[in-house]
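Only one protein chain is missing; all other protein chains are in place.
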Amino acid sequence: MRTISFGQLWRRAVAVAALALGLACKREERRFNATSPSAPAYAAVTLDTLQPGVPSPELSVKSPSEGNAYDISQGKQLFEQWNCSGCHSHGGGGMGPPLMDNEWIYGSSPENIVATIVEGRPNGMPSFRNRITANQLWQLAAYVRSMSGLEAKAPSPGRDDDMQYKVDEQRTPIRTPRASSSRNVPAKSERP
Amino acid sequence: MTVVGEIPIETGREAERPLRPVVNASDLPSVVYGSRVVTWWGTVGFMLAEAATLSACLVAYYYVLRNYESWPPLRTPPPDLFVPTISLVVLILSLVPCYLFARAAKRLDKPATVRWMWAAVVMMLIATGLRLMEFSSLNVRWDANAYASVAWAVVFAHFTLLLADTLETLLFAVVMQTREPTRYYSGVAEDAFYSYFMVAVWIPCYVTVYLVPRWV
Amino acid sequence: MTWAGSIFDTAGGPAERIARLTWFLIIVSVVTYLLLLVATGIAMRRARARRLREQLADTGPDTESRLTRNISIAAIATTLILLVYVTATARTGKAIAWPVNARQPLTIEVTGHQWWWQFRYRDSVPSNWLTTSNELHIPVGRPVRVILLSNDVIHSFWIPELHGKQDLIPGHRNTTWIQADRPGVWKARCAEFCGHQHAKMAFDVVAESPARFNQWYVSQLTSAQPPTDSSARRGHDVFMQRTCIMCHTISGTQAGSSVGPELTHIASRPSIAAGTLRNTRENLGRWILNPQLIKPGVRMPPNAFPPADMNALLDYLETLK
Partner (left out) sequence: MSARPLPAEHTGESDPKSIESVHGRLEHVWRNGPGLWGWLTSVNHKSIALRSIITAFAFFALAGVEAALMRAQLARPESSLIGPDRYNQLFTVHGSTMMFLFAVPMVQSVALYFVPIMIGTRNVAFPRLNAFGYWVYLIGGVLLYAALFTNTGPDQGWFSYVPLAGPEFSPGKRVDIWAQMITFTEIAAIVAAIEVIVTVFKQRAPGMSLNRVPLFVWAMVVMSFMVLVAMPYVATASMMLAMDRLIATQFFNYAEGGDALLWQHLFWFFAHPEVYIIFIPGLGMVSSIVATFSRRPVFGYTAIVLSTVSIGFLSFGLWVHHMFATPLPQTGQSFFTAASAMIAIPTGVTIFCWIATIWSGRPRFDTPMLYVVGFIALFTIGGLSGLFLSAVPVDLQLTDTFFLPGHIHYVLLGGMVFPLFGALHYWFPKVTGRMMSERLGKVSFWLLFVGVNVTFFPQLLLGAAGMPRRVYTYLADTGWGGLNLTSSIGAGLLAVGLLVLVVNIARSLAAGPPAGADPWGGETLEWAVSSPAPDYNFAYIPIVHGRSALWADTGDLDAVSGLREDRREVLQTTMLDAEPDSRHEHPDPTIVPLLAALATGVTLIWGIFDPIGFAVGGALTFLALGAWGWPQKTKPNTHEIVEVPK
């Protein structure tokens, strides 16, 4: 067993520590004046990876609020205060489809969710174009993903100071997204 | 209150004070029992800290109780009494082998000590198993409401004490079975002393969590 | 001593009684402190003199008894001072309590939000209830009962000129009362740490004669008039079609969201952004363009409106007297 010199061991330990701590700081960063990248060209967002010919290039825009605790909690506050629960009732679904299950009609990646919010969708989803700034759109998308456990556990929000209507996002198990056609309730056998 | 002798006027002295032995302590006992031994006082210290922890949980329980009109809150069934009462009885009965192995330890009687220690370990393990079942007989999840949280807090706080005592008795039983160092006899006696405290402090918790919801 | 904005610049009954008790405590403390310093000084000087004269510390029985006597005198004196202190405190406490037989008190419900204030004037006629934000008008001479509520974190309602502070605690309905004995305009601040912008969460307090108060009250009750001039009308459209409508209310228009402060009569207020900026066109423009530069962490997002839209919006907001 090759003996590692003390110096090497020490340098390696410092490197690992820096990496771990670096990761932690991004997750907990409070970015206030972040002029977030301009929201993606909504037309470029595809609802499915199935396409003829060479697959189109990966979208250059990544969500800045991915895995950031502050942004997800801001997204949750906006979700509650802008009355998204009116139709989606905290993710359980009502007039609008449920958001905490693994079925996604219009795509589960942050860009798709932002596209859904901005453009609106048939059967009642209103369009919020020009109504919500890009930064807030990314925060809302991050929160909606955390409702079905798609965001990392540590930055996801815990319980809120309210009546307990569901298990909080931090303890929601990951529900791997599955594309589904709109509004047809799966047969009893397929239901998870 | 006058001072014997004369206080050195100015600053002190270079060399250290020579020590003249006048008393010989070589034939003092090295294994003693009860409050003469140091670990007994250490256990009393930990008891004080654990009693304070439990009292904090009980204070929280009665504080939250004040916030509710009906206790337990509406639609929350009061905890069952069957399993907790059996667990309480088993705990109290487990004090009998504790007392017996403490007495045997004081007589340095190894077979009796080991026999009763294993009896105590078995009874405490049963009590621990019953305690795990007690959590379900609380009839409410810990995150349902404040009543559930404080009830779980009281039961879980004491559960850590019970688990610690069980594992300590198990460790002493194994040590006495295999190695049997004379110094550990006083440790065994003091472990029984801790068990008395652990069971005694469960009584108010039992009354609070299981009987108060029925009386209030 | 009217040190502006301090707890000695009193304008209301309770604050004045508290200021009097504070002065009493200051005098007692200074006297006690000087006595103690003098005692220590004498002890040090006398003892240093003995140090040179004698070889031994003075631990004879008569010194012991003399010192014991002095200390017991000092202890009894301390106890007496404290007794006086406790009774004075209790009397002041009773004096500043809510006057039970207050004649037709005004009731105001204060709700603390993360970093702005909402006031609801609960008139006897429910339809006349007025909701405004970041500005509190009270009539001089009338006791005002204040109900303190919060639905996010703990804040603290404190007008140094009128009364002590009381916390707004979620889940609790705390109450206090204030009464202005003279007209004036003061700045009040949140006094319990409540997050990023606790430092800039203030509101203006305007105490005025009952007549002027009623006139203000009636004007605040009227909803906003639709704009007449073209630029204001364009500003109205910008308000309704861009991000403003998501959070703010202007009664008389479609904007009815209660996420942010209510803006129906924003032009009539002395300050904006919870008492942070004076209410001028230039400040309002700077604030709308990027609030994060002025109050980093506030929940209002930056709004990059084109200059034409921004000017129209400012024109519209200035019509909301």
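A, B and C label the chains in the order they appear, each numbered from 1.
To be clear about the criterion, contacts are C-beta pairs under 8 Å (C-beta built on N, C-alpha and C of every residue); 3 or more make two chains touch, one makes a residue touch a chain.
All values reported here derive from a predicted model rather than from experimental measurement.
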{"item": "Chains still shown that are in contact with the chain withheld from the display", "value": "A, B, C"}
{"item": "Touch with the omitted chain, as defined above, among B:Y99, B:F135 or B:Y184", "value": "B:Y184"}
{"item": "Which of C:A199, C:V218 or C:A308 contacts the chain that the document leaves out", "value": "C:A199"}
{"item": "Residue among C:G5, C:G141, C:G256 or C:P270 that touches the chain left out of view", "value": "C:G5"}
{"item": "Sole contact to the chain not displayed, among C:M44, C:V185 or C:V218", "value": "C:M44"}
{"item": "Options C:A75, C:V185, C:V218 or C:A308, residue touching the unrepresented chain", "value": "C:A75"}
{"item": "Sites on subunit B contacted by the missing partner chain, in the whole complex", "value": "1, 3-39, 41-42, 45-46, 48-50, 52-53, 56-57, 59-60, 63-64, 67-68, 73, 106-108, 142-150, 152-153, 157, 167-168, 171-172, 175, 179, 181-185"}
{"item": "Where the missing chain touches subunit A, by residue", "value": "21-22, 24-25, 27-30, 32, 69-70, 72-73, 153-155, 157-164, 167-168, 170-171"}
{"item": "For subunit C, the residues touching the chain missing from this view", "value": "3-8, 14-15, 17-18, 21-22, 25, 28-29, 32-33, 36-37, 39-40, 42-44, 46-48, 50-51, 54, 56-59, 63-64, 67-68, 70-71, 74-75, 78-79, 82, 85-86, 88-90, 92-93, 96-97, 114, 152-154, 156, 158, 160, 163-167, 169-175, 187, 189-200, 276, 296-297"}
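In this section, only the chains that are shown with their structure count from here on.
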{"item": "Approximate Å spacing (C-alpha centroids) for the pair subunit A, subunit C", "value": "40"}
{"item": "For subunit C, residues that touch 2 or more chains besides their own", "value": "none"}
{"item": "In the complex with subunit B, residue positions of subunit A that touch it", "value": "159, 164"}
{"item": "Complex contact set, residues of subunit A against subunit C", "value": "30, 32-33, 35, 74, 77, 81-82, 130-133, 135-136, 161"}
{"item": "List of subunit C residues in touch with subunit A within their complex", "value": "170, 196, 241-243, 245-247, 257, 259, 290, 292-293, 296-297, 299, 301-303"}
